[in-house]
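With one protein chain held back, the other chains of the complex are shown just where they sit.
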Amino acid sequence: MSEQTFTTVGTRPIRHDGVDKVTGRANYGADISLPRMLHGVVLRSPHAHARILSIDTTRARSMPGVKAVVTGRDIPLVQAKLAMGEAALDLRDMGDNLLAHDKALYHGHAVAAVAATSLDVADQAARQIVVTYEVLRPVLSIEQATARNAPILHEGLKTIGRPTIETKGPTNIAGKLELKLGDVERGFTEADVVIEREFRTPTVHQGYIEPHACVAQTGEDGRATVWTTTQGPFVVRDACAGILGMDAARIKVIPTEIGGGFGGKIPVYLEPLAIVLSRKAQRPVKLVMSREDDFRASGPTSATVIRMKLGAKRDGTLTAASTSLWYEAGAYKGSPFGAGAMCVLACYRIPNFFIESYDVVVNKPKVAAYRAPGSPMAAFAIESVMDELAETLAVDPIAIRLKNAVVEGDRAPYGPSYGPIGLKQVLVAAAAHPHWKAPLADSQGRGVACGFWFNAGMSSSATVTLNADGSASLVTGNPDIGGTRVAQAMMVAEELGIEVDRVRPCVGDTDSAGFTDVTGGSRVCYATGAAVIQAARDVKDQLRARAAKIWDVQPDAVGWNNGCALPPGAAADRQPLSLTELAPQMAKTGGPIVGRAAVNLPMAGPGFAIHICDLEVDRGTGKSKVVRYTALQDVGRAVHPGFVEGQMQGGAAQGIGWALNEEYIFDENGVMENAGFLDYRMPVTSDLPMIDTVIVEVANPLHPYGVRGVGEVPIVPPLAAVANAMHAVTGVRFTRLPLSPPRVLEGLVAAG
Amino acid sequence: MAIVYLPHALNAYTGGRSEVAIDAPRVLELRAALERRFPGIQAELEQMAVAIDGQIHHDADYERVEQRTEVHFVPRVAGGA
Amino acid sequence: MSRIHVHTAINGEPAEFLCDGHQTLLGALRDELGLTGTKEGCATGDCGACSVIVDGRLVPACLVLAAEAEGREIGTIEGVATDDALHPLQKQFLEHAALQCGVCTPGFIVAARALLEANPNATEEEIRLGLAGNLCRCTGYDKIVRAVMDAAVEMRNAVR
Partner (left out) sequence: MSTIRYEAPTTLDQAVRLFSANPNASLLAGGTDLLVQFRAGLTQPSTFIDLKRIPDLTGITLDGSGLRLGAAVPAWDICRHQDVKRLWPGFVDAVGLIGSAQIQGRATVGGNLCNASPAADTIAALIVDRGQCVIVGPDGERTVTVEEFCAGPGLTVLRPGELLVAVRLPRPAPRTADAYLRLIPRSEMDIAVAGAAVSLTLDARGVCSAARVAIAAVAPKALLVAAAAEALVGSSVDEQALDRAAAASSSAARPIDDKRGTAAYRRTVAGVLTRRAATIAAARAKDR
């Protein structure tokens, strides 16, 4: 497979949607406006944990300009799950999260919504809604949630344990997963060195720049059209249909351009409310989250507590690991505790291990997916301990990782054997990279860390329509967050032998595209890409049949090469027919040529990365700055290397933010104190250096070109890479993120 | 015969058995066979993804499990972007 | 209370609109004038997505009242490309794949243009500091900074 040669794949054409995006013409969620459109405002709970005793909307309803008011009563609680390929979405929880029914479970939890003729009127009306609360004690950490006599979020919650566990009475632990191999006790007795530490990471947000926004229009016939910024138009459609008891065929979801998602634009927060409001008002309704609402009431990712114990022989060979991972789920069950358990030891061959992972509900917003959900926190723990192990044994940190790195045929900690994977290759590339040997100033230190992510498969559809002039149209169902239109068009161009500019890629709505799972899980270029290639090959097969018709030979006998149908031996006197010659004859030879494909693929080959980070630390203030950074990753095959590098750089930057300054800060009542970009400190341009990338290509046999997922792996290593660099400068092992200046100075002072 | 690896997480049903050979044409029948052997396990297995010779499928009912196939049941994973 | 009638010039053309006293310039551009290329990312002046030019100064349109625009010259992303050509910054953003989701891009281009017009020889450090008010969550800024540096070269060459 690696000998495949490509014409278009591996080049860097300009994206088709680019001009619209650099000129301001592209329409994002909040850019949609319709005639007679109403504006909605969501009233949110001022308490992190409170029973809702009553909601009086009388005054709000009677205000001039108010056209509709909804409360929890308007959102049915459906006992059903929405299969989403990867993970089922619990529609009951989702409905209760849309508008609180009996209890407000976090500060900012929606309790009512108003649609009015202007945003000002809607805002004033929302203030006129009287909600009576019985305020309850909030649960704001794993410790509080699991303490004896902890307040209980959900009276009926039972721990779903694998293995099953006995729960005595009410609990805030929603789930538990164990993974085990070998004899852990014996593994530790065989070890010469055992390191044990406890790590903590805070709640962090995806931080996409475009807040959630949508417009819904419901007609007199009850059919609804929703324009929304989403990673998954079909998820939105099916979630709205499921929650509101509508046929999926009565809802059309039109994805707008999307201003970032990173997993946070998979759940629905506004769309069902907009549908219900517009149904009541019989006018279109627009709902837009403010940045503050987006922080308080969309889905960040879990805060965690992870205990990690690792043993190794003197030569660095790992003998045993024991780890306990605790993930906050927010207000409803469903943290990435399972993924965390499966990822935490996935980079290394460890003959004896025990992993336990917990899903804990707390009075914070329900977590959503965030780029490799669960894996970065787990990597922070294992990669910090690996670093300490290397230090203790006085071996090179890359060498110790190489010694224990998984290779093809090794079993993943969750069971199955790995196919072709690239961990060893990226480690070797890192050791050989000039960055690894570059000199450092006294105030600087260097850290490395590895990362793993599964990469999803799931369902995708694609349609390629050939035009009479030999150009082609491509429709898929994945919103384009980072250049997937052009990458998919490149695949069509590659297959058909035409220029990528002659392919028009389109993100379809739920009526015009075949069912396609979310833009997420690093699956678009892999799974949807595979569908696109198959659809283009379908076009090619039809073109061969048309050539056969012209030549009056059997279709199977017609070959195809370099954009041309090749005559069989029986018609050796004929000239090959190019696509541009065949296309104008479509009508004569049988009608339109439409290639289609629908696939449901297994998970893509896993992706591995290693990052190298140089950090400079001001010992007087504890302030640090990343001064050099290199990300190396196995991507299978880089279709558009520019956007592949962009994924690696962007993931690294997000991870650096997570490591250094980002965190939700809650007061003792569970109110987020920094719900804005001023104090939720994401990296700005001047915080970062150029981020060097090394693309390693170990072809993934599950994809025709060898593509594997790219987008998620790069956020996994930075937390530990930065912390390890911090240790290299300061000699202090920091186990709690973020490494903000006050925390670092405190650590320096404590260490003397 | 497919070799089925039983995850530690399902010990409650398997009594700690870690692998078992099952003769079944497809995952659907394989799960049913496991249910006969370990009553109650099927409902759990239906919640899990299935790895067949290393490839993880989320919807594996009709996947063939041929001679000497390795089958693992693994937790489903959610992804971001 | 009647609305305020504002006369202004947007991207070199006279424009007028009605607004409320508390309405922001961002709101007026987007909701009254249909110029939705200027984006709202935070409404607190912390993300730069709503960067516009008012009388030659780069400002966040979310922290300007619409009524302040009376008699002022406003420049938005919609005015960056000329009738027949993209601005060098726009071209370089495309060439470098310097946008992923693209929602921060208009703000970056407006801010980078202001930066390069004030300092045509800006260094990488000056560009990074000058664009620190524009948040991008997708790219890690690498390709954006490179695009701006290359656009600077192109703009300098065009002046010669």
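A, B and C label the chains in the order they appear, each numbered from 1.
The definition used in the following text is that contacts are C-beta pairs under 8 Å (C-beta built on N, C-alpha and C of every residue); 3 or more make two chains touch, one makes a residue touch a chain.
On a predicted model such as this, the values are computed, not experimentally measured, just so you know.
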{"item": "Displayed chains contacted by the hidden chain, counting the whole assembly", "value": "A, C"}
{"item": "Residue touching the undisplayed chain, where the options are C:Gly37, C:Gly102 or C:Gly130", "value": "C:Gly130"}
{"item": "Omitted-chain contact residue, chosen from C:Ala15, C:Leu35, C:Ala67 or C:Val80", "value": "C:Ala67"}
{"item": "Absent-chain interface as seen on chain A, which is shown", "value": "118, 120, 123-124, 620-623, 625, 660-661, 665, 673-674, 678-679, 681, 683-684, 686-687, 740-742, 745-746, 749"}
{"item": "In chain C, positions touching the absent partner", "value": "1, 4, 20-22, 24, 43-46, 48, 51, 54, 57-60, 62-65, 67-68, 70, 111, 114-115, 129-134"}
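Here is the rule we use: only the chains that are shown with their structure count from here on.
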{"item": "Graph class of chain-chain contacts, one of line, ring, star, complete, other", "value": "line"}
{"item": "Highest C-beta pair count, chain pair", "value": "A-C"}
{"item": "Distance between the centres, which are taken as Cα means, of chain C and chain B, whole angstrom", "value": "56"}
{"item": "Junction residues of chain A - those touching two or more other chains", "value": "206, 261-262, 481"}
{"item": "Two or more partner chains touched - positions in chain B", "value": "none"}
{"item": "Residues of chain A touching chain B in the complex", "value": "84-88, 162-164, 177-181, 206, 231, 261-264, 266, 336, 338-339, 341-342, 369-373, 414-419, 453-458, 481, 518-523, 600, 602-603, 702, 711-712"}
{"item": "Contacting residues of chain A [partner chain C, same complex]", "value": "12, 14-15, 17-19, 21-28, 30-31, 33, 120, 206-211, 257-262, 290-291, 481-483, 640, 642-643, 645-647, 649-654, 676-678, 682-688, 690-691"}
{"item": "Touching residues on chain C, where the partner in the complex is chain A", "value": "20, 30-31, 35-44, 46-47, 49, 76-78, 80-81, 86, 89-90, 93-97, 99-106, 109, 125, 127-129, 131-146"}
